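Only a single protein chain was left out; the remaining protein chains are all shown in position.
Now for chain A:
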Amino acid sequence: MSTKTETPVKKKNQKKIQCFWSWVIGSVILRLIIIYFPKNLNLSSRPEVSTPLTSIRRLAEGYWLKQSSMSPYAGSMYHGSPLLLTLLGPLTVKRIEGQPDHLLCSLVFVIADVVTAMLICAAGKKLQAAYSSSLQSIGLHHLSEDSDILPSGDFAALLYLWNPFTIVACVGLSTSAIENLMVVVTLYGACARLAPLAAFGWVMATHLSLYPAILIIPVILLFGYGPDAPPRKLFRQRTNLEVDDSASGDRSCLEDELVNEKRMLNVFSWRPVVLFLFWALLWSSYVLVLCGIYVQQHSGLQEMFKSTYGFILTIQDLSPNIGVFWYFFAEVFDFFRSFFLIVFHGNILLMILPLALRLNHRPCFLAFVYIVLSSMLKSYPSVGDSALYLGLLGLFAYELKDMQFSFFLFSGYVGVSLLSPVMHNLWIWRGTGNANFYFATAIGYACLQIILVVESVSAMLNHDRMITKLTTAKLQNVKS
């Protein structure tokens, strides 16, 4: 490691950080500007932005029902969490003279976005530090320098903040900003090994939108094995070699590294996992108690589960969205419905185990893959979900630098996101198109997500292969 290369790297990082804050402020200003033109855009009624679960109008309706001492779930309008009602409900009612409606709500969402970005940034820094130290410990010093050049945490945070999908979801007053925040809290907590925080994030995210429940696997892996690292067998080879070496030579100089590797190799540390599970239990019972108090007067928790999780799982609302379920379940016969419900939801569960086995040394990336899969196969997807995984994609900028079809994916995302409102207009407003037009863009969108997940996973595996090749070459050099 020469000092010559270190200084420009540092400089670059500092320069990047200076720009970073101005970019963050710029994104906030952009959001505020767009919030002041809500009438022309009318984003909160677009099917791409607000789903039955995340729409602020439904939330306001639920709050109104609650205020007039009815169950917030009466009339199948609201399907979110009661906690969101207490948090955002009063803000939907409050109007400031001369300001756009829902100004306070939008400010909450803007803050949620910024906090999410900060947490992504912090998690990225932790990941990067861990990754470069693990690269060094298997002796790939030049790679670890390379990985330092691109501050992937900052990059991912800016990607999240400036992603048009995030901006649209935030300005369109979709509560997915808060769901995303909770998911990112989980990941950050797990990366920083803060069991209470991670458990809180996981419980809240699951409570809000059910699908993040599958993130428990990556979180447990994160607590058990530590953050993303090259395949574990490389460490084993390396230690074997070094043990051989140290048996013959002096051991003092390698001691530090060895200790470090021992930590890496510590097969699976159960203690933080148990701690996490304990906290998860605690938080979930706490959330349940709070919800129970809130819906106490109206038929209790059972109704809440029925109209939140039940609504998600049985796909009762078939209004068009960017997913693929509504079209299918509008066509399917009633007596096949439950069968296909099981099949469609099984799709996500089917892929959990193989992916967990293959990517268990990279739990954060595994979480990313799970999030892409669930946002593709969830019953009411919106662009807010894509905003989350596209932001997280930035965390793996170094590992995925050789990803194929990146340009194709980019053009595809641009094309589909422009085509989708046009097709919707053609179908709903002009009447010259039909549901197939809109569904075609939904299929195109799903295909793009499939390509994204396939390509990113294969790029990651190629990266692993490259590392394996390099280390084995090095080991052979050392041996010979």
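Just so we're on the same page, a contact is a pair of C-beta atoms (placed from the backbone, for glycine too) under 8 Å apart; a residue touches a chain by one contact, two chains touch by 3 or more; residues count from 1.
The criterion applied here is as follows: contacts and distances are computed from a predicted model.
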item: Identity of the absent chain, which is to be given by its UniProt protein name, from "Glucosamine 6-phosphate N-acetyltransferase", "LSM12 homolog b", "Glycosylphosphatidylinositol anchor attachment-like protein" or "EF-hand calcium binding domain 2"; value: "Glycosylphosphatidylinositol anchor attachment-like protein"
item: Of A:423, A:452 or A:467, the residue in touch with the unshown chain; value: A:423
item: Sole contact to the chain not displayed, among A:192, A:213, A:461 or A:475; value: A:461
item: Hidden-chain contact residue, picked from the options A:74, A:130 or A:150; value: A:150
item: Residue numbers in chain A that touch the chain omitted from display; value: 19, 40-42, 142, 146, 149-150, 401-404, 406-408, 410-411, 414-415, 418-419, 421-423, 425-426, 429-432, 437, 461, 465
